[in-house]
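Okay, handing you the structure first.
With one protein chain withheld, the remaining protein chains of the complex are depicted in position.
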């Protein structure tokens, strides 16, 4: 009758037991100092490096970003598109945003023209190519391709170069020496960067709340790394100077510049302390031997009506310039129990190293290693231990066998 | 003769030994309950949170994505480019994709014009600027720059503003009140998103296999978050509504909208359950005081022949509109032994906390702490333990010394 109750009590009792390792507590100055020192090193590493320096108690999240940019500025150039133009006035030309930002919008980048080679009013036809000379049509195999067009098989007597079918007249292949657009370093760009940390539902933007309603400040400010580090308007010349490059050199053949915006946000502090940090660096190689700098060709097309026929014409522009590419980096951290538990758990596991290290010291390097070994180990011999040598420790084994 | 064999046997024997910690097994209801409870909390955390909720048994991989988009729709506008036009017909103008998607393709984004300010047939020349008034040429320093051009040094008598060298006539600087392109909310966009998880060699796309061959469905369907969540065709008005914005407000000055596609794939289940989830949100700030919304200027260039000279002309367009930026997020998880082992290992390490906690309880907080301490610790005193006080526990130490 009592049995079921006793079994029940027994099972419950068995469950509520506590197993804790038997510890050999060694009172020794030498090994004690060693042990505490190793422990201190490990604890310092875990707390100092992992928890404090690497903020191991924080959950982190990467940034989602959107950047838009708007360039402002005009320059006046002094060159002629039309060789028949006589008046000086005809050579003057104003360039505004629509003229020098090509394409008008890009995802995560913008381009500002600093130098151009313009080939106005080209039309499809046959004209002599520039460069390599020929003496007879045999030097110009029909159908072979040059940089600008397809050879017709004849050698042009006037220029001693092959005739090609191309957009005529072909672009003058000149190495630019100085930028056609003088003064582009005074252009300014307004940069708007919105970021979002999805895990923490935190939104920030580079136009800080304190300034966001202040139109007069935002209309007149200019970014300066120390004097005005949160103004969202940047002078191109300043950007290039901060990238440690020379604007007048870059303007000739163009460059690719990284426009880096960094957000390092500790959300355990006020969200107001989560601020953008700008930096700039040249990305392309200044000493490239092919395709140095950055340039590309584009054209404007139209059709003229000449007599009964319509003729398609174009103005070809080889644009050299600075391509600004946005890189937005950001990490936000906020206290969370999970990474703290993980890092503390890993730290505890590492503390085991101190015991392993000191065990090696007392069991292998100490004069009294036999004494420590006898205290640390309880030797037990199973029946199948036939291979074990009967040595001086067998007495202990035997003794412990029945302890 | 026997020696080498014995040494060999001894070495092999030494190697095949097993070390297991001596455990103090405490039968106590109080500490047992505490121990099991702490263990339960840790195991629940490891299994419930780390393994089940955070899927700690899965290896994860980030998505590689490619998005292409194609906008469809036409609108009719009623305004005139040419002030000399008399007939009503001249004011009507149809806008198709080539007219309002600028540039025609972008990597990871697309732009739809909703409002424009057009400045047709501009040419380089001198004309009065708009805005700030002047009385004499001294108010217009020669060479100084205005928003649209460079001042010539004269004050225009007719307008009382500075004469500038610019693309003339200059753009009318008006704040848009209502969108010129009415009905752009009915445009649709076909979005194709291909994703790839390189670690698992799994490919998915937003046009699901079940629909991919069904041209009539794909020609006529329209995305709806609940009724048709996998149709790849989106009405612009619906997107803005789902982003909780008002289309007619946004259409006036433009906006930047995030087009978010999320893929959360548990590859332990069928790959068919790996489905896209769309969401939309406005990225730019609705209450910006400078450069509110989203707009940019671009121009179409051509050359007219006037007498013997050719004149370059352009139509400048300030385009307001909605810039849709794609954000594709995706994580795939699949069972893998490595993260499972890592998380179980970390879990085991954490279980050590239960012992540490209970040891603190029995050794420092229990009434019978001396009893537990005597059982848990085997005290050993080394010869250099000169600093240790001879206290009431020395008897135990001595006793254990030879145990």
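By written order: A and B. Residues from 1 in each chain.
Please note the rule applied: a residue touches a chain if its C-beta (ideal position, glycine included) is under 8 Å from a C-beta of that chain, and two chains touch if they have at least 3 such contacts.
Note that the structure is predicted; figures quoted are calculated from it, not measured.
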Of B:22, B:54 or B:224, the residue in touch with the unshown chain: B:22
Residue in contact with the excluded chain [from A:44, A:249 or A:285]: A:285
Absent chain, residues of subunit A that touch it: 6, 9-10, 12-14, 16, 19, 21-29, 31-36, 45, 49-50, 54, 102-103, 106-109, 111, 124, 145-150, 165-167, 256, 258, 283-285, 287-291, 294, 296-303, 305, 308-310, 312, 314, 316, 319, 323, 325, 327, 346, 349-350, 352-353, 355-356, 358-359, 362, 376-388, 397, 400, 403
Subunit B, residues in touch with the chain not shown (by the definition above): 13, 15-31, 64, 66, 68, 70, 72-74, 76, 81-82, 84-85, 90, 92-94, 96-99, 101, 103-108, 120-121, 190, 192, 194, 205, 207, 212-215, 218-219, 300, 302, 304, 313, 315, 338, 341-342, 345-346, 348-349, 368, 372, 375, 377-378, 385, 387-389
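Please note the rule applied: only the chains that are shown with their structure count from here on.
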Whole-Å separation of chain centres (CA-atom averages), subunit A against subunit B: 15
